[in-house]
Structures are given as structure tokens and as C-alpha cells.
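A single protein chain has been omitted from the complex, and every remaining protein chain is retained in its original position.
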Amino acid sequence: MKRTQLPKSNRVLALAALTALLVSGCGPEYLVLNPAGPVAREELHLIELSTVLVLIVIIPVLALLAYIVWRYRDKPDNKAPYTPKWSESKALEVVWWGIPVVIVAVLGYYTGKSTFNLTEPPQKDVQPLTVQVTSLNWKWLFQYPGQNVATVNYVEIPVGVPIQFELTADAPMNSFWVPELGGQEYTMPGMAMRLWLEADKPGTYYGSGANFTGKGFAHMNFTVKAVSQDEFDQWVKQIKSNSPALTMTGYEQLKQPSVVGTMSYSSYPPGLFHDVVWADGGRYMPDMMNDMTGMQGQTADAAKPNGAATDTAKSPAGDTSSMPGMQMDGGQSAGH
Amino acid sequence: MPDALRQFADTYLMWQEGPMIWISDVLILLTSIGIVATLTYFKKWKWLWREWLTTVDHKKIGIMYLIAALLMMFRGGADGLLMRTQLAAPGMHFLDAEHYDQIFTTHGTIMILFMAMPFIFAMFNIVVPLQIGARDVAFPYLNAISFWLFFFGALLFNISFVFGGSPDAGWFSYPPLSELQFDPGPGENFYLLALQISGIGSIATGINFLATILKMRAPGMTLMRMPLFTWSVVAACIVIIFAFPALTVALALLMLDRIVGTHFFTILHGGNPMMYINLFWVWGHPEVYIVVLPAFGIFSEVVATFSRKRVFGYSSMVASLILISVISYFVWAHHFFTMGAGADVNTFFAVASMAVGIPTGVKVFNWLFTMYRGRIRLNLPMLWTIAFVPCFALGGATGIMLAAAPADYQYHNSYFLIAHFHQVLIGGVVFGMLAGMYYWWPKMFGFKLDERIGRWAFWFFNIGFYVCFMPQYALGFMGMQRRMYTYPADMGWGTLNFISTVGAYLMGIGFVLIVAQVLYSIKYGERDLTGDPWDGRTLEWSLPSPVPHYNFAVIPTVTDRDYWWKLKEEGRTDELKPKPEDIQPIHMPKNSGRPFIMGVLFFVAGLGFVFNWYVLAVLGLLGVVVTLLARSFEYDDEYYIQPEEVEHVEAALGRL
Partner (left out) sequence: MAVAEKALGHAHGHLSGADLAKPLEYQDPHQSVRILGFWLFLATDMLLFGCLFATYLVLHTHTDGGPTAKELFDIPGFTAETFILLTSSFTGGLATLAMRNRNKKQVLAWLAVTILLGLSFVGLEAQEFYKDVLEGATMQRSAFLSAFFTLVGTHGSHVSLGIVWMFSILLQVAKRGLTQVTARKIFIVNLYWHFLDVVWVFIFTVVYLFGVVL
């Protein structure tokens, strides 16, 4: 599916206005303004559209203010009209009640459209890759259920493949943000949430924990490395053969508050992500868990030819259905 | 003994933390000794107690709120400067992470709850009874309680800096970070108790002023003849009444989690942190309207007065105030678009948030058209009002941009957001309150604040504002997230951060100039002998400055909006001067020391809970119950000012 495209004329207008607005330049350091994927691009379009729409109000306000203050200043020789009792005008008031209503309607429409779009994968005909993200104090753990490898503080993804990030926290909540690929989503204890991102050009992108989590928060950034599918497969293979496994003990150590560099693991304890969500309250949100485990099953099935991810996919499903009143119906709730 | 002393110093005075704390401790000690010594030397203790600590006079309470607000603006501003100093360059070591975390927490909390709130309450108190032709608020005794609860709440919050440690989980203190598990120590308790105590006071103020405005208006002052500031207070009070209980609950439950060991918001035993976030913002978003609506009211008064023109679109202005207060309840989830709500929920809250912009935009146009074909005098109140328009318009515009949920995924938690809310809160609330302060200052104290120093302050503060916050929008686009105590050099954030820091210092100079202006004007400020220094339009300007204790010797009967202006136009101002035959005994509430004592007791109870000294806490609460009962048994709490005395005062003012 194509992402929403704003009408052509709007886009041209928007771009023109934005260029004018950001005379300070959109150098590469302006991460949000230099999207490297369809999600960030769609968000940027909305930023541009909203900028143009608010300028429709702002520019007249500023111009009017300057004009009025200058024209009607209190000077003895000021010849401008003075009508101290004039205080009503239906026509004028209709104008400024009306215009903002129209602007809000337009912006509201595109906002809604975009909001719904972003809950869907950026492309539907490409098999997505799932990465499970757990924020810890003060580091990021990434697990690849399809590949059964894990990393800390960096994440490698193939270009042109929609990535389904499943997010949770095993620490105070944080927020997973890679500005060049798209906006953020919180990682919350006891919840598993989904964020679709995709990179359409290779590169290394800045990622950060955007929500304050205490002392080590400022050092909680990571890199996203987007590479070709071949390089990605190579990388997985290399990790599988060269890196240690993440054990439960290893995870417990990782969980302790600290700031660390990057790490790679050839495997991780089965069902770790699910257990973390579950332990912190996820069991009270059967809808959300169904939604997530359902998706996980899908990706895992698809990933089967590549290798052994089945137990991660199966164990949550098993747990869920064993809980009374929490049958998996495979129904995709809109719980995201 | 020395060991015990050292342990005390380490545990409670944080003596081991180094010179900054030592200096603060010593400074606070010296200041306290200085105040006590001065009061004793000038034999002012009795004066302090009789005239201020026990007063139930709305004008004096208003002045105390104003002083507190300015002091807190100093404290919050100092916090802000410390933060900006730390961020001036990448990789600075001026502050470490822990101190930085404490400072941004106290900065936010103080600015919203202990600066903006008392500032608006100062304006409520000083202006509302005078504008509606009343002799006091509906419940003067409760009004004093409100003030002392605010005062002791603020005191409790501020002593945390030198006694036990400041809170460090951000001004909204999200659990689980703010839970005992991740944040032991008394800091967070200080936050919870201080906000709780002052919050009770705020609820009482909301009730008090709504009842005052509904029931105590002068005869003939129908709702649609009320000045717009009074209308804005109605709107703000409605929001206070409906929003503050959510904060009370959020704080209470988090306190139970921390003190009793319950599991509302922990991540153990089924607790749900999301619940806190919802409760907090159900209060938190309306809260920003609570502080900005009165500012809108002030602008409406100032614009009309200084353009010498009736306010444009009065009914629209009233409608938009009420509409804003209603819509403000349906926008809270925009603080967490990124916390996994469904697309439908996000869209609803996005559109509702944009919709707040509609009535706000209408107000801006109405202010502009009030000035249109007027005669604009650029005195200080008007200067701040004019500066408000572009500042708030830009802040509102970025607000609309933030409301577009998917765009917010990129702005959330970034410096774009920081720039946005500082622009609306400083541009809206601080500019508004300063405009109000300059406008009503002569009414409070009988002299104007010096224009020349005021203009310097204005330009420093305004230019400083833009230099400080415009770069922060850009930093947001660069991906800089809020609350980082330091940042890497390779992101290209250094230059803009440095510029921003320069701007912050310019604002600091602006504030110092305002203080200088006040001190200078006490001695040299232009005296206001007419009571109407700005050629005002509403009832308060018909009274002498400062206003006598009983406000109106004879209650006026109002026949029009802008009644005072109309009387001046028609040359009938003498009608509002009291005639001896009309003066009757005036019934006034007696002063009482109990509100102050109750504040002390709440403070004691709060301190007890902060440090888990339950005996102290229970004693404090019992004391509160006793003071409440004592009030219930009090019947002789009012007295009469006899007509002779009123005549004497009025004659001395040359009004008879």
C-alpha cells in the first residue's frame, strides 16, 4: 500500500513554506527534517502541512498587530480614526470563528488519516522483520525472534523491509526514538507496544531513549544500522557463530542499573520478552498480548525456513491460552 | 554527640555533598537570622502578626501571594539558569546527573505550582472583589487558609533542597521511576506532600472565588456586565474545581505506594503506572488553562484601557473563555500519544487539542480589533500585552503542530516541545501576570512602577526569551531530547545550546531589572493620588489607591459594562463618592491566627510523612482537626466598622 500522499499542490506549498521557515538550513544534523524512511517521511509531510496551515493564521496576526500598533498609537497628531464605542461586528467575528474551524478540519482530517496509516506496516507486500525492544536501566536490549539473536545498544536492520518493533521495558518507562526513521513510541513495563519503521537507504541512524529514566538517562542512546538484506543475513550468521549466548543470569546482570557499550548475543533465553511483559502486568491486558503474540506467530512462521524461532513464538501462546478467560482468538484488536 | 551531629548533618543536611550545599545551608541560615534580627530590631513582630499573618483581607492576602510568586520566580529562574549553564556546551561537568535531575524537577514544579499559581491567585485576590463591587471574598477565613496552605506547601517543597534532598523524577513524577523501588529517599515524598498541601489550598480558592463571583456582585452587575478578568476567573475556577481532585488522587495514591506499600502504580503485584499518567494529565492539562485563562482576562482589561476603547466582541470573549475551559478536559491524552493508545483515541484527542486553538485564536483577533481604531498608549502593562500577542500566537501555532498526533511522535520529549510550552507559558502566563502586576500595582500600593527601568527589563526579558527558546525548536528537529544533563559533541547541538544559554541569562537580567524597578519605585515611583492612574474602565479604578480596608464605603449600583468609564464620560463620577447619609455600619470578618497555625500544622504533618516520622505526622493531622473544630465552635468572628470611622477615612482621602 502507498502511504498517504498529501495532494500535490499542498505538498509543493508545504515544501516552499518550510524552506522559507527553516532558513537556518536543513543540514544533515536536522534529523527530523532528513527522513530516511517512509514513516519519518509521512510524519514530515504532516509537519509541513501543519506548518503551512498555522502560517495562514500567524502571518495575518503578526502583520495586523504591527500595522494596528503603529497606526493607532496615541500621538497628538495621529489622524487615524478613533471609534471608542465600536465593539461588535458579526461579519468579522464569523470570519475568525470560521477560518480556524476550517483549518482544524483540514488538519484534523490528515492527522486522522496519518494516525491510522502509521499503525499499518509501511509496505504490505514485503515480509516484515520483528525486533523486540526492551529498555533497561540504562541500555537497550534488542531481540530478533526470527533470527534468535540479540544485541545491546545497537540494532541492525535490512533496508527496504518493514520492521515491526515490539516494545516493552523492564525498568521505568522510556521512549524508543529514531528520528530519521520515524517518531517515537514508549517502552512501558507490563505492556507490549508496536512501532512500524522502515529504512529505505543504508546508513547509521541515531536512536535515543527519549523519556527520562534517572541518572544514566542521558547516555541511553543507540545506533540503528540499515544494511542490504545480504549484509544483514551475513551479520546474523556472524553473530551466531562469534558471540556468546545471553543466559538468564546474563540478563539479570544486564538488568542492573549501568551504562554499557554495544554487545551481541548468539541466542537468548526463550520467551524472555514475553516473560518480561507478563511479569510486570501484561497478563492483565489479554487483548494486547493476543495482538502481539498473534503477530509474533506470523513472523515466526514466515521465518521458519531461516531457522529456529519457534519456541519464542509458541511459549507465549501456550501461556496465554492456559490462563482462564484469556483464550487466544487470533483476533486483531485495535489495541495498539 | 559530635557523631550524632555529623550523622544528622549527613542524613538531613546532605553535608557530604560538597560546597554548593554548604553555601546554601549557610546562606539560608544567615538570611533567617537576618530576618529575625531585623524584625526584632525594628520591633515589627507584632506588626507582622497583626497586619499580615492573621489577616483575612483579600488585598493583603493578594500581596502576600504576589511576593511569594516573585520569590518563587527567582528560585525557579535560578534553577533554569543552572540548567542552561550546564547545557551551554557539550560534555560540561558543571552539574552532575543527579543534581541536574533535581534541578529540572524543582524548576518545573516551582514554576507551575509555586510561581504561576500564586501569581494568578494574587491577581484573583487583589482584583476580583474590587471589580465586582464587594467588600471581600465569600469566605475570607477560608481564603487565608488557602494562602497559608500554599505558603507552607511551597516552604516544604523548597526546604527539600537543603534538608533531605530534592525530588528528581521530573515535575510530573511518572511512576514507576518515582516509586520507592527506583527512587528511595525523601525527595519524592517532599514533592508529593508539598503539592498535596498546596493543592488543597488551590481547590479552596477555586470554590471561594466562584462563590464570590456568583453571589457577591454589586447590585446591577449582571453576568454579562462583569469585566472580562472576572469572567476569566470564573472560567479558571470551574477548571480548578473539576481538575484538582484528580491531582489530589494521583498524589495520594502515589504517596500510599511509597509510604504504605500499596501497588497502584508499581510494576509489581498488578500495579498500573498508566493510571497515574492519566490521572496526572486529567489535572495537568486543564492546569495550564487554569494559569493562562486569568492571563487572558488581564490582557482583555489592559487592551481596552490602553486603547481607550470598549473591548471588541465581549460575548465572543466570554464564550471563548468558557469553551476553552470545557474543551480543556478533552485533550489530556495528547500528553501521551506515544504510549500506545489506539489510532481512534489519538485522533480524537488530536482534533480536540487543535480545537482549543479555535476559541484562543478568536480571542487574539478580538484583542487586535480592540486596538483597531483605538488610541494605543504604550505603558508597561500594554507593552507586555503587545509582546504577548506574537509570542503566544507562535506558541499556539506550534501547539497546533504538536497536536497532530503523528507529527507529535517526532516532537514528543524533544526540545521542540520544551520550546513550545515555554513559549505559551512564559508568553501567556508570565507576560500576562507581569502586565497585571504593572497594571494593578498602583491600586495595591499607591504608586506606579518606574517606566524607564521597566522598559529595560521588558526588552531584556523579551529579546532574551526569543534568543533562549527559538534555538530550542531547531534543537528539537535535530533530535535533542529533553532532560539530558549532558550531550555528545558530535551531534551538532553545541552552537544552538550556547545561544539558548545566552538568551536565558538575558532573561535573568530582565528579572533582576524588575526587582531593581520595584526597589527604586518604592522610593521614587510616581504616586497615584487619583486612584485612576491609567484612565481605567472598571469599578476598581473608582476607589482610592491603596484601597481602604472595607473597599467600598457604599456599595455602588451598576448599570453598564465599563461602568466607571461611562460615568467618567458622562461626568457623573461623583455618584460613586460616598455620601455621609448613605454610610452604614460595615460588617467585616475578624482577623484570625488559626489559618496560619493550620498551615504550620499541615507543614508539620507533611514533614512527618516525608521522613516517615509517623508520630509527628499524626500529631500534625490531629492539630488540623482541632483547628477545624475550633472554627466550627467560633461564632464571634465578625465585627462592625462604625459609620463615623468610615466617614473619617473617606474624609481623609478627600472623598466626602
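Just so it is clear, A and B label the chains in written order, and each chain counts residues from 1 on its own.
Following the convention adopted for this analysis, a residue touches a chain if its C-beta (ideal position, glycine included) is under 8 Å from a C-beta of that chain, and two chains touch if they have at least 3 such contacts.
These numbers were taken from a predicted model, which means no experiment stands behind them.
> Give the labels of the shown chains that the missing chain contacts, considering the complete complex.
Hidden chain, whole complex, touched shown chains: A, B.
> Of the residues B:Met14, B:Ile197, B:Leu279 or B:Val518, I need the one that contacts the missing chain.
Looking across B:Met14, B:Ile197, B:Leu279 or B:Val518, the contact with the absent chain belongs to B:Leu279.
> Out of B:Tyr65, B:Phe139, B:Phe296 or B:Trp384, which residue would touch the omitted chain in the full complex?
B:Phe139
> Given the contact definition stated above, which residue among B:Gly62, B:Gly164, B:Gly201 or B:Gly271 touches the chain not shown here?
The single option touching the absent chain is B:Gly271.
> Write down which of B:Ile145, B:Leu210 or B:Val234 is the residue touching the left-out chain.
Considering the complete complex, B:Leu210 is the one touching the chain left out.
> Go through chain B and note every residue touching the omitted chain.
Missing-chain contacts on chain B: residues 133-136, 138-140, 142, 203, 206-208, 210-211, 214-216, 218-219, 241-242, 244-246, 248-250, 253, 256-257, 260-264, 269-272, 275, 279, 282, 550, 555, 584-589, 625, 629, 632-633, 635, 638.
> Provide the residue numbers of chain A that touch the chain removed from this figure.
Chain A touches the missing chain through residues 281, 284.
Note that only the chains that are shown with their structure count from here on.
> Just curious, how far off is chain B from chain A if you go by their C-alpha centres, in Å?
Chain centres of chain A and chain B, defined by C-alpha means, are spaced 35 Å apart.
> Residues of chain A touching chain B in their complex?
22, 24, 27, 29-33, 40, 42-44, 46-47, 50-51, 53-55, 57-58, 61-62, 64-65, 68-69, 72-74, 78, 80-89, 92-93, 96-97, 100-101, 104, 107-108, 110-112, 114-116, 118-119, 137, 171-173, 175, 177, 179, 182-186, 188-191, 193, 206, 208-218, 280-281, 284, 288, 334-336
> Going by the contact rule set out above, which residues of chain B touch chain A in the complex?
Spelled out, the residues of chain B in touch with chain A are 97-98, 101, 168-170, 174-177, 182-183, 267-268, 270-274, 307-314, 316, 336, 338-340, 342-344, 346-347, 350-351, 354-355, 357-358, 361-362, 364-366, 368-378, 386, 389-390, 393-394, 397-398, 400-401, 403-410, 412-414, 474, 476-479, 481-487, 491-493.
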